[in-house]
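One protein chain is absent from this view; the other protein chains keep their places.
Per-chain residue numbering starts at 1, and chain names A, B and C are given in the order in which the chains are listed.
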Amino acid sequence: MNVSFFRELIEQIVDRGRNLTQLSLQGTERAGRIAELSRMLMSRRGESSGVALAQRILTTYERLDDEGKLAFFTVLAEEFAPDADAVRTAAERYLEEPSAAGLDALSRATEPPRQEFFRRLNLAPEGTSAMVAMRADLLRFLPENPEFRAVDDDLVHLFGSWFNRGFLVLRRIDWSSPANILEKIIQYEAVHQIQGWDDLKRRLDPRDRRCFAFFHPSLVDEPLIFVEVALTHEIPGSIHALLNPVEHDAGDEPTTAVFYSISNCQKGLARISFGNFLIKQVVTDLAREMPSLKTFVTLSPVPGFMRWLDRERHADEPAVLNAEEVETLARLDEPGWQEDEEAVRALKPLVSELAAHYFLKEKRPNGQPLDPVARFHLGNGARLERINWLGDTSGRGLREAAGLMVNYLYELKDIEKNHEAYAEQGKVVASGAVQKLVRSERSKRALVAADG
Amino acid sequence: MNVSFFRELIEQIVDRGRNLTQLSLQGTERAGRIAELSRMLMSRRGESSGVALAQRILTTYERLDDEGKLAFFTVLAEEFAPDADAVRTAAERYLEEPSAAGLDALSRATEPPRQEFFRRLNLAPEGTSAMVAMRADLLRFLPENPEFRAVDDDLVHLFGSWFNRGFLVLRRIDWSSPANILEKIIQYEAVHQIQGWDDLKRRLDPRDRRCFAFFHPSLVDEPLIFVEVALTHEIPGSIHALLNPVEHDAGDEPTTAVFYSISNCQKGLARISFGNFLIKQVVTDLAREMPSLKTFVTLSPVPGFMRWLDRERHADEPAVLNAEEVETLARLDEPGWQEDEEAVRALKPLVSELAAHYFLKEKRPNGQPLDPVARFHLGNGARLERINWLGDTSGRGLREAAGLMVNYLYELKDIEKNHEAYAEQGKVVASGAVQKLVRSERSKRALVAADG
Amino acid sequence: MNVSFFRELIEQIVDRGRNLTQLSLQGTERAGRIAELSRMLMSRRGESSGVALAQRILTTYERLDDEGKLAFFTVLAEEFAPDADAVRTAAERYLEEPSAAGLDALSRATEPPRQEFFRRLNLAPEGTSAMVAMRADLLRFLPENPEFRAVDDDLVHLFGSWFNRGFLVLRRIDWSSPANILEKIIQYEAVHQIQGWDDLKRRLDPRDRRCFAFFHPSLVDEPLIFVEVALTHEIPGSIHALLNPVEHDAGDEPTTAVFYSISNCQKGLARISFGNFLIKQVVTDLAREMPSLKTFVTLSPVPGFMRWLDRERHADEPAVLNAEEVETLARLDEPGWQEDEEAVRALKPLVSELAAHYFLKEKRPNGQPLDPVARFHLGNGARLERINWLGDTSGRGLREAAGLMVNYLYELKDIEKNHEAYAEQGKVVASGAVQKLVRSERSKRALVAADG
Partner (left out) sequence: MNVSFFRELIEQIVDRGRNLTQLSLQGTERAGRIAELSRMLMSRRGESSGVALAQRILTTYERLDDEGKLAFFTVLAEEFAPDADAVRTAAERYLEEPSAAGLDALSRATEPPRQEFFRRLNLAPEGTSAMVAMRADLLRFLPENPEFRAVDDDLVHLFGSWFNRGFLVLRRIDWSSPANILEKIIQYEAVHQIQGWDDLKRRLDPRDRRCFAFFHPSLVDEPLIFVEVALTHEIPGSIHALLNPVEHDAGDEPTTAVFYSISNCQKGLARISFGNFLIKQVVTDLAREMPSLKTFVTLSPVPGFMRWLDRERHADEPAVLNAEEVETLARLDEPGWQEDEEAVRALKPLVSELAAHYFLKEKRPNGQPLDPVARFHLGNGARLERINWLGDTSGRGLREAAGLMVNYLYELKDIEKNHEAYAEQGKVVASGAVQKLVRSERSKRALVAADG
């Protein structure tokens, strides 16, 4: 069959978005079709008609149901993997005579053809965007289909190269941004839900708010990650004060930039890390824009605290709690405890101290702290600055962290030192105030428990 | 020494472009400095201060003299190569037990750390552009320093990924384009030199000319490759008619788009191929914009013809020429032969026929035609359409091709078929007219010569 | 005191937006100040420092309370009016000897200095926008202060020149428009209120909706007028169907463009007419974009119908209603009549017929129809196409028009003819269907009443 690919290309561009009835194959037919097209893309024909083939693969993929997608990923995992024989031969040759050419041959043999497949797939108009969506599917299947792990690794490798920070563009988000982008900000905000357009407008108020996002040239109108910043006069301890509308006096200039929400937008870009670069770039830009800003700090949740504490509380033999403490902490199970003065009086010192312990002493097997948000900011070189009692009394805040919030401080001159201490010795850099909260007898008890 | 990288970052941005006297180290000092910074970028510190370090490496690199650059590339070639021990161990383990994990480990071990180094280097503002310039240097050194080949391979690998066609943006170049871009068009035109701004304006005349270029989002104002197109009513045989100003009558719509010049702009992107995509995209776009266009054709030089013919003519035993022909062809050595009617009468049939033979019968060891321009267009799926006598009588045209020019035809419905025939069987697809020029006895003679 | 106006200019630009406490004069002081600045602007100093003076006048004006503004407009009305003596002299001279020079002098003498004042005021950055806001104030004061009429006439004259259709830019409004513009669309929609952002998104759905607005280069992000269009397959009779979300089938292409809402955005531009140009431009653009569109029609309210009918119903001697009809029509006063089948059966024929009479027979003293929306569309050359029973059963629809809506048809080939018939003979061009509704005995009765 002799196909005129140009005519096809033109037609496809015209057809884009229409309901192509001629393509309404059954699921299995379509899965077979996409496998065939994929093989074609990797063949001779892919060299001359790559753009059109890539376009058709992506269009077909969009119409697949889950069964069809699973079949497609299976083809990628099995057919487009490195050739075991070739790898073996190359490895044997290299071991015989370890030359530069042999190394190169070995390296080529181990590179999965999938990578070339994905690079060709990217030839299609808006291919990058479609592949990010494809990976979101893949991640959905991965837990049940661990054999797709290598496929995912290939995508991570490519995306890591394509979404290199050098290609990202920082853009300020404000009330004059396009509505379709703002709509995504509302939708993607993962930390403190945005309650509609009025709330969003409040969060973009140029008088005391900033919002920045990273974009990639190939993902038009699609933020990758964004951060919301409040400009204040002191380090805040509660999210509620921050989110509520306030009176603005045009008085003193702000001294403090508070990063109170960082949200990733693209599921398909999980494991590609932008947050570190985003925060540092925004700190740099804000410091230049507003010389009055001296303090750069987060107001962050503690998502793992109650998970750990509940485990402790309900353990047969709690490692760090004594019986009295367990009893006191039982009040956390009473709804509304945070408004009961007596409960608060009993809980506050104990819970605060336990939080300090949780951050500084409790570790994963690899030596890192338990809390994922802590791992992110400490890994960036920030310092755990303050533990805030009843900083977030929303349902989620109470459920996950007994209402606690914390501040991580980005102290310009210490970031590198902190990062190294954390990365090399697992050291949790914390302010004196936080360190003082830790009680040594509890730490010892924990050590004894761990040894036992 | 504890460095505040934010302050540095800010300072560096401010300092950019200033004459940083404190950095006027001697060549060797600076080479040592950049090696040290490069190691730092690959270390722990590179994780937290990558942007600033990358920036400093690039700034330092710009100030290196050639000796310093050679030292830098030597570090990359030697220090940042795969660890031979690690490769060996991984290869042995894989051969023992060829698991997926083992394959992955082997793949990682063979990937040169250089690739990560270059990815981190790209963190710097305008890093991509600086790295393209860096590769231009590297290519300059390569002939004398074959040990840098692996470094170059790594850059090619990365650039192939970063400059994937999916990330390229096609832009029309016209008289309202920025002058700094047009200046580069003048400067980069490699086929038919542009004689200043008036000539350029003529070549951008919207009535019968088009010019398109690929750009990359990270190389602002830097075209990667561009093509010049003339809109005509027939397939042209001579470049001179095309380049001279003509009377425009607003009459019939053009039927033919002539691609008469394609020029790569970035030395540092050699071996990253854009031309194929550019031509096909422009054909697609023009066909949509102007339905009257039916023929898409090039007017191309034949840069290798005289090189081959001279070799033949001066061989002790010419493979395809007889003594009489050698004598006739000697007239090509007389300056001004192209204006001597008798010489032309004698040469025209012979040279034309030899050109057809050159294109269709003479091959490189790998079965491809000798002519590099022919390899490019035939590889794209075009057809050798016509050989034009005295198509280019400029000094260069006469010297390289005895004044010949040829047309390659991009026939929409045949491109894929042509490409496959060429790629799989080395077949040179040519029009009947060209094929008829070939004389079988000469081909036989050539075969005999080759066998002998 | 000698003021450096450059320094001032710079300071003012810096100061813009700050709370200039030093300017918190009392109302009267400030009114005196602005009068003084205004005189200065018209003096010698206005020639060299016009930009800075204009800026200060506008800044001061913004801080005036209503009392201050009244004082300011009084100065404009009285001091900056034409000099009566000069007019008299020029008039006398012209009558003596009516030369071209004399005419010119007379023309100059009659032009109020206010016009030059306003032209100079426009020198200030964002001056045009401030003057539009100023006129909105003026229009508020006008009913109580008829002496400001001449000031308003001058602004109308200038705005008519500045907002000439040739300077307006048509822009499509869609979901990727900036949120601050969309917010204004929500706010300015005057015909069928937009219920928040979801409703707006529905009204901008690219599948079957369009929205276009006129902008002026000097009023950034400020639409002047916008029109909402629905793309349908037939002429709609009810606004509710149009505003509700529908199932989209990607089937037939739309044949009908329905202009269902036109809203002016700027109070300060009242009497500057854009609607005529907007509709015709949008018809032209849509016809080119979608050749399937054959019918361009409105779905319009009838805001004056019940006002007229109520007058009739409650007249001592109704001109066109008999007693029985008056009784039937009394049911319109019963809340919920539109859901009472019997009431509807009784009212529908009578009310529809009366509506036809209202449109075709009832006239203002100048011969134009009573209904303002009818005057607008008929004046544009449209035809009254259909009267729709229960087209708008909202509270306002029932209150103003007994639930009626009408369609005005923009038939391309008849617009000019219709416009002339309307403009010269006051003829209401209507479809046969509407004309047939009219009962001649009622028209005669009306004539008798009028004569009586």
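For this structure, a couple of remarks:
Following the convention adopted for this analysis, contacts are C-beta pairs under 8 Å (C-beta built on N, C-alpha and C of every residue); 3 or more make two chains touch, one makes a residue touch a chain.
Since the model is a prediction, treat every value here as computed from it, not as a measurement.
Put simply, the missing chain touches B, C once the whole complex is considered. Between the chain not shown and the residues C:Glu62, C:Glu111, C:Asp198 or C:Glu234, the one that touches is C:Glu111. Check C:Leu200, C:Val283 or C:Val429 against the missing chain and you find that the one touching it is C:Val283.
Residue positions on chain B in contact with the hidden chain: 18-19, 175-183, 196-197, 201, 221, 250, in rising order. Listed here are the chain C residues that touch the chain not shown: 2-7, 9-10, 44-45, 47-49, 51, 82, 84, 87-88, 91-92, 94-95, 98, 100, 103-104, 106-107, 110-111, 119, 122-124, 127-128, 149-150, 153, 158, 160-162, 164-167, 217-218, 276-277, 280-281, 283-284, 287-288, 380-381, 412-413, 415-417, 419-420, 423-424.
One rule holds in what follows: only the chains that are shown with their structure count from here on.
Taken as a contact graph, with one node per protein chain and an edge wherever two chains touch, the assembly forms an open path, each chain linked only to its neighbours along a line. Of all the chains shown, the one with its CA centroid nearest the global CA centroid is A.
Both chain A and chain B derive from one sequence, and where they touch, over half of the residue numbers involved are common to the two copies. A separation of 51 Å divides the Cα centre of chain A from that of chain C. Rounded to whole angstrom, the centroid-to-centroid distance between chain A and chain B, based on C-alpha atoms, equals 40 Å. Those residues of chain C in touch with two or more other chains do not exist in this structure.
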